[in-house]
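All protein chains but one are shown at their positions in the complex.
And now, chain A:
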């Protein structure tokens, strides 16, 4: 409870770079377990498509400003779910074919995947409440 209050106070401040990294500090150790960077096509197959747990796939790019805000925000919320959902990060410049295959046209694009199927999706930046709802639906559904 105290942790959530502290988070809310942080959120009252303007969301800029320093804050994003500050917010990240909360979830880093937990985040490391539930978030990973996709290495290649077969890695995606193993850890996302064939994953027993639902996976949130964050398609992002170095040149995408909103991605730099959404990424850490999503990571933090995924970490709070204690492994119920995993998060896969895909850099679309490194894995262009994969991104094209999943019909990504703009970044950030986030897919919710369960048993190898895309069950939900959004494009662009979302606030914490919207992300929490998105994740809740993925676990619940």
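What we mean here is this: contacts are C-beta pairs under 8 Å (C-beta built on N, C-alpha and C of every residue); 3 or more make two chains touch, one makes a residue touch a chain; residues count from 1.
Criterion: contacts and distances are computed from a predicted model.
For the chain that does not appear here, its UniProt entry gives the protein name "thioredoxin-disulfide reductase (NADPH)", which is one of "Glutathione S-transferase", "thioredoxin-disulfide reductase (NADPH)", "Trafficking protein particle complex subunit 2-like protein" or "TATA box-binding protein-associated factor RNA polymerase I subunit B".
Contact with the undisplayed chain is limited, among A:38, A:56 or A:92, to A:92. Touch with the chain omitted from the figure is made, among A:61, A:81 or A:112, by A:61. Mapped onto chain A, the footprint of the missing chain covers residues 61-64, 92-93, 96, 100, 103, 105, 107.
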